[in-house]
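Of the protein chains in this complex, one is absent; all others appear in place.
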Amino acid sequence: MKNILQWSPPEGLQGAEVTYTVRYFIYGQKKWLSKSECRNILRTYCNLSAETSDYEHQYYARVKAVWGTNCSKGAQTGRFYPFLETRIGPPEVALTTDKKSISIVLTAPEKWKKDPEESSISMQQIYSNLKYHVSIYNAKANKTWSQCVTNQMLVLSWLEPDTLYCVHVASFVPGPPRLAQPSEKQCVSTLKDPASALK
Amino acid sequence: DGVAVLPAPQNLSVQSTNMKHLLTWSPVVVPGEIIDYSVEYQGEYESLYMSHIWIPSSWCSPTENPECDITDDITATVLYNLRVRATLGSQTSAWSTLKHPFNRNSTILTPPGLEVSNDGFHLVIKLEDLGPQFEFLVAYWRREPGAKEHIKMVRNGGVPVLLETAEPGAAYCVKAQTFVKAIGRHSAFSQAECVKLQGEALSL
Partner (left out) sequence: LKTLHLGSCVITTNLQEMRNGFSEIRDRVLAEDEIIDVRILRKMVSLQDTEPAGQCCLLRHVLRLYLDKVFKNYQTPDHHILRKLSSLANSFLTIKKDLRLCHDRMTCPCWEEAMEKYSRILSHFEELKPREAVVKALGELDILLRWMEEAE
């Protein structure tokens, strides 16, 4: 739900001193609203996350460019529906190992918040059907398998001791197709098994 | 004026297996000439609310083959009318319409392909990728007298999926059936495949 409006400079004015002013509109309401932090700015993006934080509404945004005494017509986005269109980030993945097991703790990504002090809202609260696709790669056997889970705690037991396993996890929500963002691959080794060392 | 001189295609029929639907007909033969065909369809909505409307099929308007994959057109569980006509230059045949409307819930569902393997003590299966409409109901049990049968739903095929963390030295057997949510039907079970952990799959 971090919603950033981006645009390109007008044709032929790359590098020129062009300032931009952004306004946004809540579909079905009556007025264009402005955002003070994005009035007469030089950069070509504007963070509208706070303005579009009610993800059940749909929004438009418009940008006007001013160059010297010239003022452009406004360029307008299509209708943006955060609930359907936002990308779902990967969960946080914490791995702890034992001789023959790896515990995986998944923490759902959080909804964007303006003030770090605000209480967090987990994407799990917004998307009750959020699932995780966990991929496990056994480096020694060169085998990969996966699991689809909804809970946030997973124990892979009966693993081979002293073996490197790599894990990456993608969150997904059944519904309209969304770009998946898998987590970084994390690799851990199961501990050595003293018993087998004695044989 | 070149209309309906060409004979209309005959013997229209639909073969449907695992939600892939193929409309076929007898070819119209004019020696030395290549005949084009156009396929159109009408769902129950169109026939009830807009009966004059026919929709050109996704892949066969036109086509040279006497068959048409209508899978991407039949996308609701209702009755569909289907029709075909032949074209040769400016000559166009009459439409020939499928005698009985087709409903995808009549599709034949075959047991899914199933590969069973293990990674150490992990029982791993890979099911045939039959497309997004298909889920799989997987039954597995330890190969010993009186063993309890466990059931697991697997959402997609084509990728190795962990079925169970097994016990050392045990032999497990697995079978699977498809389930198609859109029509609320499932296939028969596949043959059971067994594997002894730390060993290769055993044939029954």
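Every chain is named by a letter (A and B) in the order it is written, and numbering of its residues begins at 1.
We adopt the following convention: a contact is a pair of C-beta atoms (placed from the backbone, for glycine too) under 8 Å apart; a residue touches a chain by one contact, two chains touch by 3 or more.
Note that the structure is predicted; figures quoted are calculated from it, not measured.
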{"item": "Contacts of the hidden chain among displayed chains", "value": "A, B"}
{"item": "Hidden partner chain, touching residue among B:50, B:153 or B:188", "value": "B:50"}
{"item": "Candidate in contact with the missing chain, chosen from A:29, A:96, A:125 or A:181", "value": "A:29"}
{"item": "In chain B, positions touching the absent partner", "value": "43-46, 48-50, 55-56, 58, 72-73, 75-78, 132-133, 181-182, 184"}
{"item": "Contacts of chain A with the absent chain, listed as residue ranges", "value": "25, 27-30, 56, 58, 60, 78-79, 81, 83-84, 174-177"}
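By definition in this document, only the chains that are shown with their structure count from here on.
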{"item": "Euclidean distance of C-alpha centroids - chain A vs chain B, Å", "value": "35"}
{"item": "Chain A partner contacts - residues on chain B that touch it in the complex", "value": "117, 119-122, 124, 155, 159-162, 165-168"}
{"item": "Touching residues (chain side chain A, partner chain B) in the complex", "value": "136, 138, 141, 143-148, 156-160"}
